[in-house]
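Note that this complex is displayed minus one protein chain, with the remaining chains in position.
For chain A:
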Amino acid sequence: MPDLISAYRPISGVPDEMVAPDGTVRPGWLGFMSALDRLGPEELTARFQRSDQYLRDAGVFYRMYEGSQQGEREWPLAHIPLLIADEEWQQIEVGLTERAELLESVLADIYGENNLIREGLLPPELVAANPEFLRPMVGIRPMSGHHLHFCAFELGRGPDGRWWVLGDRTQAPSGAGFALENRVATTRALADIYSTLHVKRLAGFFRDFRNALTDMGGNGSGRVAILTPGPLNETYFEHAYIARYLGFLLVEGEDLVVLHGEVMVRTVSGLKPISVLWRRLDGDFTDPLELRQESQIGTPGLAEAVRRGSVGFVNSLGSGLLETRALGAFLPAIAQSRLGRDLMLPNIATWWCGGAEARAYVRNNIENMMIGPALSTILSIDDDGETQDAGQLSDSERAALLARIDADPKVFAAQETVKLSTAPVYVGGTLEPRPITLRIYAARTPNGWSIMPGGFARVGYSLDTAAIAMQRGGQAADVWVVSKTPVEKVSLLTSANKTIERNPSGNLPSRAADNLIWLGRYAERCEATVRLLRAWHLRLAETGTENLPLFEATREYLEPLGIDTAEPVPQGLLAIIDGAVRSASEIRDRFSPDGWLALTDLQKTANRFAKTIKPGDDATRAMTVLLRKLAGFSGLVHENMYRFAGWRFLEIGRRLERSIQIAEIASWLCGEDAPDGATEMLLEVGDSVMTHRRRYGYGHGNLGVIELLITDPLNPRSVMFQMSELLEQLKELPRGYVDGQLSPAAKATLKLQTELAVADVEDITPQMLLDMVMGIYNVSDLIAEAYF
């Protein structure tokens, strides 16, 4: 027996996932724990840190809404996976398939023929008063013929050793992407052990579902898109991750438009049809015209598109109804009526207090009940706001609760108090039992429901069953379904008997293109500002005084840009970096994790510097560090991003901003009344000191500088160079060249380029440079007009 297991103390009377009630070790665990034993605590700790490092590097996070820890939180991985034997898992699969089918038929009936209500199997109040019952969807048959395509189930093992369903997630279940990340992070640490156990792979599930969604769109040209509420959503990371992993478009409501009942996405190549929307927002938010009128994240006309059968939703609008807590009270009878038997995987016992008999039962057994809103769609164990564990209440509190139920019984539902099994977590070198629930995903495919084999368990932070909620500090663990025989190894990348399918390019949503331009602009603006600040502090360190005309002039230049030179790392600079991060966060699906990491690292470093850095030498060095990090980011983008339209927009943003910055600074530093040392500073900001020295030695004064930074076609910092690059990119964009005609933006750029090409260096005045800046702004407007 491995030491880790012999030292493990499960709680008496509570089922444990590793150690059975008779003290024997469940299948799979013995080999797994022996392997951990052999590694020893030091190696294990190092390996678990590798998992955590992976999650940090990949930028896996979710958003906290409550309490003092609002904001993004790192994904809390419990490093020990939960092992489940394949034989047991297969029973779960059969049970969940049966359950998913029953739920489909219930939903189809509620929005269709209404036999369940007519037969008295479902109280009409639970539907009519339910905010998830979307009346505009009544009588509409979904395009695919099915309401449910992707569901999640939360399972717990009760004291009797059976699995029970704690909740059905049918609205827009989140977490499948996190399951993938759990797997990657866990196997990062335990790859050798993983490969010796026969653990079922997750990729096949995703491959099947991707193919099912693609098929669902039919043979038309319509595409599949994932509809997200946007970066402020708690699981936005996952939306972007799944979109990238499966190769689907990630769109927000404002990216879509409905034309004659057809859903289109606004892309830089014009409107493109969408036929399947995998939505990650609640159904009623999808259409402000016909559903929730105050929704800011929907698209007017989507309900009409559904009515016309031109778009399929995963899941259908209105499917959130099935998450209603009180519905659980009626599923057993519905199963009996429709299947002629009990469900293999029943939900935990539930009572709707609107029924007199049920109310009496709740009253007599209240100490074993969780009591809360009948129409709640939150699991009882996650709902510390409105659901009360009546067993924990004092007599007077209990009496008050009963009085509230009697006053308005229909709004209350009771559920048997949840007791969960435990599984081992690794705490300081030993294993301790913690309560767990399984989160299992089911996807509809042409061959029936496919159940994701493992991936996601929630683990409590204490022995309290209510300590499961991630929002309150619970953890997530990978789930390994362990087979006795070798398993099929699948990957999304290899499918031997299929030709390679390429996603059509040119379907870059306009909003994404806009954000890419801004990311490029902010990154470039940041660089120019940092260079200017470095030049400032270098001179400050050299001269020891700020009372020189050059300082005065620089201050006057920076102030209107929101940069206060009195701060070594100005707030205005931090705001520019925040802008870059914000733009990048909008397009996480098109952005490599490394690029994201480089950018957030820059942000963290700048914020840290802002607290500690002193003016002069210190700040000069700090700016050099920031420049290096920026260069790292730019390099990653330049070397790693595929030359899709997306990269071109990023590049366009950079070129626009760099030309604006150089032309503006040059117009100010090259005037007749420019202060002493201005041209040297300009060369530094333009990163062209060395080139200048090599080409002109120490003579030629202003003219050499102007030539180098404005008209030189070979200097990658010159305005001329930016115009040439800009023109190249604009030509390559969709609709950049139509019937031999340049697009308006490209034409305007060509004019600016020509103007610079024919200008004599002596004729370049500050006014001409400012006119040039206005011309560049005009190009930017023309791009926006054409593509956004």
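Note that a contact is a pair of C-beta atoms (placed from the backbone, for glycine too) under 8 Å apart; a residue touches a chain by one contact, two chains touch by 3 or more; residues count from 1.
Everything below uses one rule, namely that contacts and distances are computed from a predicted model.
The listed choices are "Electron transfer flavoprotein-quinone oxidoreductase", "Transglutaminase", "Thiamine-binding periplasmic protein" or "Assimilatory nitrate reductase catalytic subunit"; the UniProt protein name belonging to the chain that is not shown reads "Transglutaminase". Annotation: of A:Arg56, A:Arg307, A:Arg695 or A:Lys731, A:Arg307 touches the absent chain (contact as defined above).
The residue touching the chain not shown here, chosen from A:Gly120, A:Gly161 or A:Gly448, is A:Gly120.
Across A:Gly31, A:Pro136 or A:Pro273, the single residue that touches the chain missing here is A:Pro136.
Take chain A: the residues that touch the chain left off the picture are 114, 117-120, 124-125, 127-129, 135-136, 138, 258-261, 288-290, 292-293, 300-301, 304, 307.
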